[in-house]
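First the structure, then my questions, so here it is.
Excluded from the complex is one protein chain; the other protein chains are retained at their positions.
The chains carry the letters A and B, assigned in the order they are written, with residues numbered from 1 in each.
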Amino acid sequence: MSEDQERVSIVLFSGELDKAMAAFIIATGAAATGMRVDMFFTFWGMSVLRKKGVKVEGKSLIEKMFGWMLPKGADRLALSKMHMAGMGTMMMKNVMKQKRVASLPELIEIAKQLGVNLHACEMSMGVMGIRREELLDEVKDIVGVATYVDDASRSKITLFI
Amino acid sequence: MSEDQERVSIVLFSGELDKAMAAFIIATGAAATGMRVDMFFTFWGMSVLRKKGVKVEGKSLIEKMFGWMLPKGADRLALSKMHMAGMGTMMMKNVMKQKRVASLPELIEIAKQLGVNLHACEMSMGVMGIRREELLDEVKDIVGVATYVDDASRSKITLFI
Partner (left out) sequence: MSEDQERVSIVLFSGELDKAMAAFIIATGAAATGMRVDMFFTFWGMSVLRKKGVKVEGKSLIEKMFGWMLPKGADRLALSKMHMAGMGTMMMKNVMKQKRVASLPELIEIAKQLGVNLHACEMSMGVMGIRREELLDEVKDIVGVATYVDDASRSKITLFI
């Protein structure tokens, strides 16, 4: 990673399938052209980073409730519009598959291969009681707002999604 | 368009009246001060670009469904809050008219006159089965994410709305 490399900084605040896809499409598109991309996952966006089938002991009731209510990983997210009790989301996924658009889990895999940095928000993890072992191995580190600000201030493109 | 001109790059992902208005108010405000403005319409934001009364033959059932479900153009969008089965949106439109705030179709016209570039997202059009002839004549071109990234990386202001 050279100092001269142009950078992109994306906050993913939303936990919806369409917004997460938009974030990863821009991230992988930018990384493919040689830019350095850092994605910061916070609040509902943490859902995208959840690993499936991980059980963690010793959570408080309220932490368990967050665990039940938030989507369990990238393939469980819903659309922000036209979700229609799951029908719309399923329909959209099928159309995308048919039209050969990469799915969100595939986009995450591509992002990894292109060297996109995935950062999890320390405060969100604290509030929701999420542990490191519940997150995808692809997550690079757990950071605070100071890291985000420092990174974003060096970036050509800064987005909040 | 000179190379020295300062640039603004706006992604309009949302298909809601209030967010579309915010995007166009910023776009026209920036263009009025002499900046070059590029707007990229994607996902639900494609609704803003739909031309009224166009019938296209040969669409698949699923493409027809997208056509029925998405708002048919800039004057059919709803508010993201207080839509209240159309009453809130109508009320807001009336208040804006009364207070002499430009409507969304008027803002699009102003954007055109100020030379704002409207770009439609290739992938969204593919997924939703939208054809070029269904889009406003004001749309400059149909582009992919690489074009967006290249443009945004040259811009002073980059927004995702």
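The rule we apply is simple: a residue touches a chain if its C-beta (ideal position, glycine included) is under 8 Å from a C-beta of that chain, and two chains touch if they have at least 3 such contacts.
Just so it is clear, the model here is predicted, and its values are computed rather than measured.
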Among B:Ile62, B:Val101, B:Leu114 or B:Ile142, single out the residue that touches the unshown chain. B:Val101
For the full complex, which residue in B:Ala30, B:Ala78, B:Ala111 or B:Val149 touches the chain that was left out? B:Ala30
Positions on subunit B contacted by the hidden chain, ascending: 6, 8, 18-19, 22, 25-26, 29-30, 32-33, 35, 80-82, 91-92, 95-96, 99, 101, 156-161
On subunit A, the omitted chain is touched by residues 9, 11, 13, 15, 42-44, 62, 65, 69, 123, 126-127, 144-146, 148-150, 152-155, 158-160
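Note that in this section only the chains that are shown with their structure count from here on.
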Any idea how many Å lie between the Cα centroids of subunit A and subunit B? 25
